[in-house]
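Missing here is one protein chain; the remaining ones are kept as they sit in the complex.
Note that the chains take the letters A and B in the order they are written out, and that residue 1 is the start of every chain.
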Amino acid sequence: MLELKFPERTKKPRKEGITHVLDKGLGLNAVKDLIGTSGDFIDIVKLGWGTGYITRNLPEKIELYRQSGIRVCFGGTLFECAYIQGKLDEYEGWLRDLGFDILEVSNGTVEFTLDEKLKLIERFARSFDVLSEVGSKDVNAVVAPYRWVEEIKATLKAGVFKVVAEGRESGTVGVFRKSGEVREGLIEEIDHEISCGHIIFEAPQKAQQVWFIKRFGPNVNLGNISPEDVISVETLRLGLRGDTLMGFHGGVQSGPIL
Amino acid sequence: MLELKFPERTKKPRKEGITHVLDKGLGLNAVKDLIGTSGDFIDIVKLGWGTGYITRNLPEKIELYRQSGIRVCFGGTLFECAYIQGKLDEYEGWLRDLGFDILEVSNGTVEFTLDEKLKLIERFARSFDVLSEVGSKDVNAVVAPYRWVEEIKATLKAGVFKVVAEGRESGTVGVFRKSGEVREGLIEEIDHEISCGHIIFEAPQKAQQVWFIKRFGPNVNLGNISPEDVISVETLRLGLRGDTLMGFHGGVQSGPIL
Partner (left out) sequence: MLELKFPERTKKPRKEGITHVLDKGLGLNAVKDLIGTSGDFIDIVKLGWGTGYITRNLPEKIELYRQSGIRVCFGGTLFECAYIQGKLDEYEGWLRDLGFDILEVSNGTVEFTLDEKLKLIERFARSFDVLSEVGSKDVNAVVAPYRWVEEIKATLKAGVFKVVAEGRESGTVGVFRKSGEVREGLIEEIDHEISCGHIIFEAPQKAQQVWFIKRFGPNVNLGNISPEDVISVETLRLGLRGDTLMGFHGGVQSGPIL
């Protein structure tokens, strides 16, 4: 047997080093494959936007994830849809029925004030671990770094479990430029003010994952990882892919390598 | 349970609001997953180009789709290959043996005249629902709108079931520019002359799907949808994804939202 050395990785249940996966409608065979190959590398599965509401296999799917120690939540858009239709009580009741203990509060599309958002976070934080999304889904909206910092600090104070920095499935909004490039100045500003362990960075593209792992080390929290990229992300964290091989095995053993 | 309101959606068997999916060689586990999560959202599956001729699991696959109320057809390239080899009779016989009741007539690569195409449509329309593809697969061929209109009208008159507006798997030809952008002027010209319910728009990219749904409402016919995007397309139709959430739930309940 070949025993390789790796940078230190956190283990489940993880507070840091979280991999948060975007399931946009996987069937049961695919979920079994995902768990069978890489269940240990996945901490949270998000049933993207409103997909969880219409897929036919919801209870069986949730059960499979749960048995494998993976937490499941709905996307923020479903929250926003319930909000706009005045049905947050029904939404909360449904989450309880499904046995969910984690929920995403977002205003990526529906606009409400930060005050309103904080009240919603406080309300749900009593019963759930709350993920709060920060940043717009609009490719043309560029929010100034100080406003990101302000909102992140306020939502943390209101009791969120982790802040999710918006990137979408595409990785072309929020913390990224339209081209997919990381808004590095924004990230440095956030990192200067807040411990990045509080943040899950949505980073669907490989170059983005590489950037965050090099910048913050193998145990940075990464979100919106596609199911087919989970193993790739884990190899990047461990220096088992060309992009991080020399950083983690060519001398340095852990921590940032940028 | 959470009961959300949605814009009105047609139900199977659908004449409008069709989702036409591109299967380029799915295995049986994947087909079971697709049907299990979203069989109700799929009307037609196309076994892309000549893939149906060489995949090993054809009869079992066809049977799975059929049991779920999904119609199956071959891609137009297989028709063109049979045509160029002078074997349309054998092709027709094979379709009957397989129990197919739908067939695509195209000249995306092989060139024949509109007259020849109309004769072929008339021939096959006696025994099959005929899908007729309009538009070239060549990225450099830009066909004038009046010629699209002319061909669509003629093929409808010859008895086609639906006209398929070419976009390919890539979404970079036919009704789209090389960049993937919708040729809006072309679509407006077609819409001015012909009811768009007669047309299935190939729209493999999300931005394209969003555009057609906003322009024609939740029950526009969309084609060449990737199996992994079927649920996403249905959420777009229902306003359960950020891109159409406000259009369908922020006041307007149905119809176009552009």
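We take it that a residue touches a chain if its C-beta (ideal position, glycine included) is under 8 Å from a C-beta of that chain, and two chains touch if they have at least 3 such contacts.
As the structure is a computational prediction, the values presented were derived from the model and not from experiment.
K.L.:
Quick one: which of B:R9, B:K24 or B:K153 touches the chain that's been left out?
P.N.:
B:K24
K.L.:
Specify the residue from the set A:T10, A:N57, A:S170 or A:T235 that touches the hidden chain.
P.N.:
Residue touching the chain left out of view: A:T235.
K.L.:
Of the residues in subunit B, which ones touch the absent chain?
P.N.:
24-30, 48-51, 53-57, 77-78, 80-82, 84-85, 87, 90-91, 93-94, 97, 108-110, 137, 170
K.L.:
Using the touch rule from the top, list residues of subunit A that touch the missing partner.
P.N.:
Residues touching the hidden chain, for subunit A, are 1-5, 29-30, 32-34, 36-41, 206, 228, 230-232, 234-235, 238-242, 245-246, 249-250.
The rule is short, and it goes like this: only the chains that are shown with their structure count from here on.
K.L.:
Once you find the CA centre of subunit A and the CA centre of subunit B, what distance in Å lies between them?
P.N.:
Going by mean C-alpha positions, subunit A sits 34 Å from subunit B.
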